[in-house]
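Just passing along the structure, written as structure tokens.
Here's a slice of the assembly, chains where they normally sit.
Labels A and B are assigned to the chains in the order they are written; within every chain, residues are numbered from 1.
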Amino acid sequence: MRSFAGRDILSLKDFERNEFFRVFEIAEKLEPIARNRKNTDLLKEKTLVTAFYQPSTRTRLAHEAAMIRLGGQVTGFSDAKNTRAGDFYLESIKDTVKMLEFYGDMIVMRHFQQGAPHEAAKWASIPVINGGDGWGEHPTQVLTDLYTVLREKGRIDGLKWLAVGDMRMRTMHSLGYALTQFDCPITFVSPPDMSLTDEFQDELKDFSLDYKIADHVEEAIADADVILVEPVVQPDYTKSRDERDADSDVGMTPDNYKITRELLSTKAKSDAILLHSLPRMDEIPVDVDITRWSRYWQEAFNGVVMRMALLALISGKME
Amino acid sequence: MRSFAGRDILSLKDFERNEFFRVFEIAEKLEPIARNRKNTDLLKEKTLVTAFYQPSTRTRLAHEAAMIRLGGQVTGFSDAKNTRAGDFYLESIKDTVKMLEFYGDMIVMRHFQQGAPHEAAKWASIPVINGGDGWGEHPTQVLTDLYTVLREKGRIDGLKWLAVGDMRMRTMHSLGYALTQFDCPITFVSPPDMSLTDEFQDELKDFSLDYKIADHVEEAIADADVILVEPVVQPDYTKSRDERDADSDVGMTPDNYKITRELLSTKAKSDAILLHSLPRMDEIPVDVDITRWSRYWQEAFNGVVMRMALLALISGKME
């Protein structure tokens, strides 16, 4: 197995089966630090540089919190895209990265352009983590999802997945690539205009992933051990949440893509688990939160643990 | 007295008399750290999460500085409201907080909606500090004010207050609730359209607060030991400060609500103290800054000390 020390985390297409398990093993070792809420000093000599060209709070803060729990420091920027007059908007990735590499020891980058973190990694002398790149990938999120499955179900292989959402999105790409390394049949459910691209399907076939496509969550939920949900509708940004809530008393998400308490109670396996990286619209109504299926808060906790594992590994502080 | 460990700081209506004094006692113990300008390590294992949905620099930075002086770490966001496309704008307080609680050990929240920090506290497994909620309350500011009075006058009971400003604002609410626990008569002076709400007056009467309402600062200044001032006019945001200053050579704040050097010299007690949480418009002209009455810089310093005390108490590191 290749060493993680100094390595970029750009894509899950890069990942081999035993590398997944190494990451999960380290995460499990570091989990008590997060659980006990005590910052340690494993990375006390290290600095993480956050380079967020797109607004992101969950991914950015999970990385920051992970770094802090390990005793490291954080610097960087979180609003480059919104700052039209900002330096970064007009600068090439190369020029920006040739500067950022002197400000710390690892970079986590989110960018609106697919491939930007890969370009950054080409020029940086320090490891680059892909925090989400356009339609590309979101590897740290999917590592979090898989780790949550492992912790909640005790295993990954042999479980059936149902994924609901916009199949053109980066999370789905990382998920597809990841599952090619496991024995996990998956059914994808999305609105017709958000279906898997032909190109991506070709890739999945090349990797012999056992996948199906369906139109309605009901078609696949009975078999599913893991149900992963993402929004299929976008909020109306011209209205506040309150205005939107007041506008109508019916949900916006069509039933085909919605996981309700009733659906779970009548159709789902009693030990299936439900994941969502959040934020959500109404595709999972809030009354599901306290049911036996919901695991998205554990997933949020694991989001910090997973980033701790990755930062410890690529900094060479754990192997 | 209830323990402060793990407790939320949401409202001063919650506070009992002996709890105020416990907070002041801890503040006095920690003050030398701030005065000597040396970061310590009392909270070195802890992280504060800043959740600012409304722009605030003074409150946010005072909490950050306090955490840093105690050796703790800070992460979070400071601009959610301005970020229309931001995750937080469309997410319920519950969903946001169920994530934030994994990023640190205490949350300080400012929100444009009254009651939002209370909602957050309902869901969070870690303590929540109200950094100002809409028209609601601003408890940490008023604790700072009271501590400043204690430090500058040697006592709180038996002092007469004059409060000038917009009486519908959150600071005034916290002040009213706080003074119900002390022997402090107060006169409120505000423009007619900014007077105490009936609802709030009913509450103050229920608590038997000894308060009066007046139209002009001159009516109450002669008796006042403590003069607390807030702006009654809003700046013209379409103009820069220089443009506004150039526009007219007369002040914008009517004399009724203005504390001038001349007024202080001719009417105020010579040992009265003048508080302002800043920023100010022209309700206290700058030539007052060097007079015997001004204590707003001490108040700014105490703002850090008070947050140190609160963070040390709710984290359970001091009792």
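Operating definition for what follows: contacts are C-beta pairs under 8 Å (C-beta built on N, C-alpha and C of every residue); 3 or more make two chains touch, one makes a residue touch a chain.
Source: prediction; values computed, not measured.
Asks: Starting from the 2 chains in place, I would like the total count of identical chains in the complete complex.
Replies: Number of identical chains in the whole complex: 3.
Please note the rule applied: only the chains that are shown with their structure count from here on.
Asks: How many degrees of rotation bring the Cα atoms of chain A onto the matching Cα atoms of chain B, given to the nearest 5?
Replies: So the angle, rounded to a multiple of 5, is 120 degrees.
Asks: Find the geometric centre of each of chain A and chain B from their Cα atoms only, then give the gap between the two centres in Å, rounded to an integer.
Replies: About 39 Å separates the centre of chain A from that of chain B.
Asks: Please name which positions on chain B make contact with chain A in the complex.
Replies: Residue positions touching the partner: 44-47, 49, 73, 75-77, 79-80, 83-92, 94-95, 98-100, 102-105, 126.
Asks: Going by the contact rule at the top, pick out the chain A residues touching chain B in the complex.
Replies: Listed in rising order, the residues are 34, 37-40, 55-58, 61-62, 64-65, 68-69, 74, 78-79, 82, 235, 237, 240-241, 278-281, 286, 297, 300-301, 303-304.
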